[in-house]
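Data block below; observations after.
Complex shown without one protein chain; remaining protein chains in place.
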Amino acid sequence: MQNVMSNVWVLALSGLSILVVALNMGLSIDLFGFLGGFGGFLTGLFTVGAVIVVAMLAGWIFQQALLAISPRGMARELRTAPLTASFGMLMIVIYILLAVFAPVIAPFSETEVVGPEFLFPGDRAEFLLGTDHLGRDLLSRLIYAARNTVGIAFVTTALAFILGSVLGLLAAVVGGWMDQVLSRGVDVLMAIPALIFALLLLTIVGTSIINMILVIAVIDATRVYRLARAVAMNIVVMDYVEAARLRGEGLWRLITREILPNAMAPLVAEFGLRFCFVFLTISALSFLGLGIQPPTADWGSMVKDTATMISFGAITPLLPAGAIALLTVSVNFVVDWQLHRASGLKE
Amino acid sequence: MGHIWSMIGQRLALGVLTLFIVSLLIFLGTELLPGDFAQEILGQSATPETVAALREQLGLNEPLVTRYFGWLTDVLRGDLGESLANGNSVSDLIGRRLGNTLSLALYAAAIAVPLSLTLGILAALFRNSFFDRFANASALTSISFPEFFVAYILIFFLAGAGGMFPPISNFRGDPTISEYLYRAFLPALTLTLVVTAHMMRMTRAAIINLLASPYIEMARLKGMPPMRIIVKHALPNALAPIINVVALNLAYLITGVVVVEVVFVYPGLGQLMVDSVASRDMPVVQGIALVFAAAYVLLNLTADVLATLSNPRLVHKR
Partner (left out) sequence: MAEIGDNKDVLLTMRDLRIEGRADETWSEIVKGVDLTLHRGEVLGLIGESGAGKSTIGLAAMGFARDGCRISGGQILFDGIDMRKTSEAERRAMRGKRIAYVAQSAAASFNPSHKLIDQYSETPVQHGVMGRGEAQGDAVELYRRMQLPDPDEIGFRYPHQVSGGQLQRAMTAMAMACRPDLIIFDEPTTALDVTTQIEVLSAIRDIVEQFDTAAIYITHDLAVVAQMADKIKVLLKGEEVEESDTRSMLSSPSQDYTKSLWAVRSHARAEQPAVEAGAVPVVSVRGVTAGYGTVDVLKDINFDIHAKRTVAVVGESGSGKSTTARVITGLLPPRKGDVLFNGATLPANYKARTRDQLRQAQMIYQMADTALNPKLKIRDLIGRPAQMYLGLNGKALDTRIRELLDLIELEPDQYIDRLPSELSGGQKQRIGIARALAAEPQFIICDEVTSALDQLVAEGILKLLDKLQREFNLAYMFITHDLATVKAIADEVVVMKEGVVVEQGPKSDMFQPPHDPYTELLLSSVPEMDPDWLSGLLAERAAKAS
């Protein structure tokens, strides 16, 4: 029970923190009286609280549901998840469902102009979240974008990960000249800041989805390489690896049996972190108009397209931006739990 | 002390070498540009003769190596070529905006670095307390936010209809310091929120990592108070990772501002770079990439040297 309570706390706090910015804003609004007086601030605070409680409950219910259907070994691990992580997992599942069933769920099509331009959220009942600068339904585009943005980010991360970790493991296990060549090469590539490098490469090869995927995959692979090599280096010096070498084991078996199983935990966590980075980079490029191109629905470019509405007091650009934020927060919550578990730290 | 200087000398040499290779990469990038550089300048309507003439004029028929060193010599003299879009000198274009980008970085760093170090140390001191969990979860959350989300939230609340701060930081001529601070407040705040979280988390982690060390237990058993243990016993040994993470974030403040500059229409290098990428204005992109890479390499180098100097094992040899 104590555990549950502490989970509740952590989630409450993290939820609070999501809105810590908003809270400060609430204060300033209150001070300057733009959106009503003290009552408005209290209402804001109350809404924040309510959102956290709902999120917390959802996370808890989801955890219970998972516990009920998973086998015993997995259930034991799941039980160690703080509510933040359960909430994160729930959100990830929802995003995946949205991405897979986008055509079924979305009320309108991805690209069709269905109404007037720049409708505020709630202006008309049939367009729940309003419309964008061309008059397309925002909600539908948000849902389709889950498919595009998350899908592309996932593919890119997977590519970066395979490339980076294979080379990193090889460098650590083979050592010698191979390690030198790879590591020095990666050092040079990492001496150019990532976003700038991406922009430079995109200027050279031109902006297209395939190009963007490849460019970001290569750049992020250098970061994965660093981690994979560092993790493997710690394992390579273990006596059991020496014993395997002296036994005469080949490279393949050395990597798959001795090193990979022991490197899995940090690598999986890195996958989550790397996904967040890639996802944010792609969104940033799209926001700058250099990533995913119209008319494909994508959260980054949706922010760009509807940005002007914020000056008129519409929250429209915050919706796709929030969709990005919510997914990265969720992934980070799950990763944080996994890292904490892997490090064996018990608070 | 001799060995430490030779060590630092080695690092410096390595930094110069890295810059050299980076410049080579950036130069080669142009060579890989699909299509012809001369064609690119003249546009599709140009006749083959004029293209050939321009090639000759630009020295594109020279061997690669000659051209690279020619380019490098120009760069070292401060001549980055001319913009394809408007024929202006790239050095002038960059020069005008570099100051803006650097002052924004300085603005944000002046708030973020002291703030995050203090918060990190306090979080380590009161680890697992309400404050720690709150700070940690906030940090994790704000790390996860895309910059434009933070930026638009700030605009929505602080710069909405009749808001207290301008939603765009467009200033002309030489603004007074107070005017600058006012106009650039929102982008600086956005950057501060983004980097503070990361630095704070890393500072806390670097200190907490050490708390299991026998010498920390020794300090506790000597009856030292918790604050002294963190500041006198843990912090000096956590300096290297902290310096590195501060450098990383300072580098980010200079090179990662692209999105923030675009949101706030801030006249910095990032904005210029995005425009040039969109129009494929290669000389400008090249020049900016070079400036950013140099800043990045220099900061990392400085961090490296400082971290070395913070390690008594390296400074005081046996």
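As written, the chain order gives the labels A and B, with residue 1 at the start of each chain.
As a convention for this text, a contact is a pair of C-beta atoms (placed from the backbone, for glycine too) under 8 Å apart; a residue touches a chain by one contact, two chains touch by 3 or more.
Given the structure is predicted, the values throughout are model-derived calculations rather than measurements.
Only one residue from B:20, B:69 or B:215 touches the chain missing from this view: B:215.
Within the full complex, the residue among A:104, A:125, A:210 or A:246 touching the omitted chain is A:246. Residue-level contact of subunit A with the missing chain is found at 3, 238-240, 242-249, 257-258, 261-262, 346.
For subunit B, the residues touching the chain absent from view are 212-215, 217-225, 228, 232-233, 236-237, 312-313, 316, 318.
In the analysis below, only the chains that are shown with their structure count from here on.
One finds 23 Å separating the Cα centroids of subunit A and subunit B. Residue ranges of subunit A in contact with subunit B, taken from their complex: 9-10, 13-14, 16-18, 20-22, 25-26, 28-29, 32, 34, 84, 187-188, 191-193, 195-197, 199-206, 276, 280, 283-284, 287-290, 300, 303, 307, 310-313, 315, 317-318, 321-322, 324-325, 328-329, 331-333, 336, 347. Partner subunit A is touched in their complex by these residues of subunit B: 18-19, 21-22, 25-26, 29-30, 32-34, 128, 130, 133-134, 137-150, 152-158, 160-164, 167, 193, 251-252, 255-256, 258-259, 262-263, 273-274, 276-278, 280, 282, 285-286, 288-289, 292-293, 296-297, 300.
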